[in-house]
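Here it is: the structure, laid out below.
With one protein chain withheld, the remaining protein chains of the complex are depicted in position.
Moving on, here comes subunit A:
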Amino acid sequence: MNILRNLLKTNANRNVFALKAIEKRNHYNDVNNKEYLPFEKKKYERRHGYTPHYHTKGLLPRVKDDSVLPLCSIPQRKKPDPWNKREAIFGQNDYIDILGDGEIKPHMILKNVPFWLRGFRGNEMKTLQRKVAIFRHFRWLRPQKLRCFNRSRFYAIFSRNYNKLVRDDVEHFVKTLGENSVKTDDLDSYNEDWLSVHKGRSSLVLFPKSTLDVSRILSYCSTRELPLVVQGGKTSLVAGSVPISDEIILCMSKMNKIESFDDTSGILQCQSGCILQNLEEFVGQHQYIMPYDLGAKGSCQIGGNVATNAAGLRFIRYGSLHQNVLGLEVVGANGTVLNLMSSMRKDNTGYDLKQLFIGSEGTLGVITKVIILCPPKPQYKVVMLLSLNSFKCLLSILKEAKSKLGEFISAFEMIDFESMNVVVDNLKLTPPFEANIYALIELSANDSNLLEAQLTNFVEEGIADGIIKDGTYSSDIHVMNKLWALREGIPEALLKDGYCYKYDVSLPLNHYYELVELMREKLRSTKAVRVCSFGHVGDFNLHFNVTSKQFEPDVLRLIEPQIYEWISDRGGSISAEHGLGQRKNNYIHLSKSREAIEIMFSLKKLFDPKLILNPGKMLPDWKKA
C-alpha cells in the first residue's frame, strides 16, 4: 500500500480519484477488516483431503551431488564379476546329464513348478493352455478337434514326464517274470474300455502271479519312471482301468487264488484277481455270500471292486466295502509291500490305512490281497416286482417297506417305464405288467414263515391304500432270475440303442426323480431316443441314461456339464458308485471342496512321488501337484 502511495505521490497527485478508488478496493479486500464483509468467507481449498504424491510446487528439487552424471552421457562400463552367484551357477544344469550317470534329467530338478510343466520349454505350455481354451470354446462345433487335441496334450505331458518304454525294459520283464507273463502283441482288448469310447495305445501287458512279482514290477518302473495302469475285469464305466497313453498295463487276472476261508467267522482271504462270481460260488458252498453283488460279477475282479469301492445291489443291507473289507495287502509305488492284513473286525491301532486304498482307483498303490467278511447266506429269498403310478408312490412304498420289512430288504431298485421299454425292445423280455414306475425288492431271511407273514401284511396294506397298482412276487429261483433279468439287462440293452450317455449320481430323495423329468422335458425335441433311469433308490443312487442312434454333440451339450452343476447345487454326488476315472476326473470340484482336493494331491505325492500309478485318473488334470 505504501509503495503505491509513494508511487502516486511522485506523480504529483495526478490522479487523486484513482488513488482513492484503489484504497477503497484494498479496504474491501482486506480479510481482517470485518467491518465491510457481508458474510464470513472461508479460505477455499482445492481437492480437500487429497495429498498428491507428486511434487506440486515449482520446479523439482535439484540434487546437489556433483558425482551424478548427466543423463545424456554414456554409462561407464562395469567390470564383469565372473564369481558372483548368478554367474557361477549359470548353465550348471546343462551338464547334469553328461556328468551324471544319465538318471537325472534337467526337468527333474525344477522346483516350485507344476509337475506337468516340468520339461516344457519357454512358453510351450502356455501355448497349449491357450489352445485348450480355444478348443473348449469350439467344443460343440468341432468336438473331434478337441478330442484329438486332448489326446496329443496327454501325449506331450507323458513324453516329457515319463520315460519311454524300450526293448530293454521288455527284456527285463521277460527275465524276471517269465515269458508267459509278458504280452506285447494283440493288445486291443486291453487298451479299449468296456463302452468302446476310450482307447489307449499301450504296447506291454504284464501278468503278475504273486505279490513278489508286483513288487518287482513296481520297483523297476519306479526307478525307470515308467507309468502303469492296473487292470482288473475292465468293467469300469469311467475308463479307469485302460491306459490314456502308452502306460504299461498290469493285468491282475492271473492272481486268482483263494487263499483261505474261515467257516465260523465267514472271513475270506484271496488274491485280488479273483472274479466275483467264482468267489460267490466258493463261499456259497459254505453257506455264505459275498457282501456285495454287481451286474458285472461274471468278469469283475475283487481287487478292482475294492479299488473303486464298488457298491452294487446288496449295499442297502450289508453296507459298503469300507465296512466289509477287513484287511488288504498293497504294493506301494516304489515296490514296498504294505501289509495291512488284519482279520480282526475291531482294530483301533493307529490310522486305518486300508481305508485310503479302498476307492483310490489304483492311484495310491496296487492291491494284491484282500480279506473280506462274508455274511451268512439267507435260507429263504423272495423277489417282488411292484407296479406303481408315480415316483411319489415309490417313496411311500420305500418308507413302508423300511418300517415293515426293514431287516429283510437286501435290494430296493427303481426301474422307470422307459428303462423297461429298453429291455422289452432290445432284449425281447416281457415284463409281467405295465407301469409308470417299477419297484424291484429283494427280501431275504432265514425264517420263511416270519417273512411270509410280514410280506402278506405289507402287500395287503399297500393294495388297500391304493399305492400298489399291481405286482408279483415269487420265491422260485427261476422266476426270481427272470425278474432280476429285467433289471440287470438294462445296461446291456441300452448299448444296443447306439450311443449311450451314462450318468451315475447320488441325489436326495426329494430331487431324485426331478432330474429325469427335467431332462426329459429338455431333450424332447432333440435326437435323443430315450431318457431313462433306474437305480438303487434305497441308497439314493440314480443311474440316469440317455441314448441316441449315434453320438450327437447337440444332445451332450444339453446334458453336460449342467447336470453336474444341478446335482451339486442340490447336495448330490456326481459319481455315486462308478468312480471318476478319466471321464469325470475334472468334475471332482463339484463334489469335493478345494481343501479336500489339496489333501488328496498331497497324499498322492506322499504315496507315489514319481506319479507313475494310474496317471490322469481320478485327480483333475491341470492341477499343481
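Please note the rule applied: a residue touches a chain if its C-beta (ideal position, glycine included) is under 8 Å from a C-beta of that chain, and two chains touch if they have at least 3 such contacts; residues count from 1.
Keep in mind that, in the parts below, contacts and distances are computed from a predicted model.
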| item | value |
| --- | --- |
| Chain not displayed: protein name in its UniProt record ("Alkyl transferase", "Ribosome biogenesis protein BOP1 homolog", "Electron transfer flavoprotein subunit beta" or "Cell division control protein 45 isoform X1") | "Electron transfer flavoprotein subunit beta" |
| Residue among A:220, A:473 or A:601 that touches the chain left out of view | A:473 |
| Hidden partner chain, touching residue among A:123, A:260, A:339 or A:456 | A:456 |
| Candidate in contact with the missing chain, chosen from A:143, A:295, A:375 or A:432 | A:432 |
| Residues of subunit A in contact with the chain not shown | 379, 385-386, 430, 432-433, 456, 459-460, 463, 468, 470-479, 481, 483 |
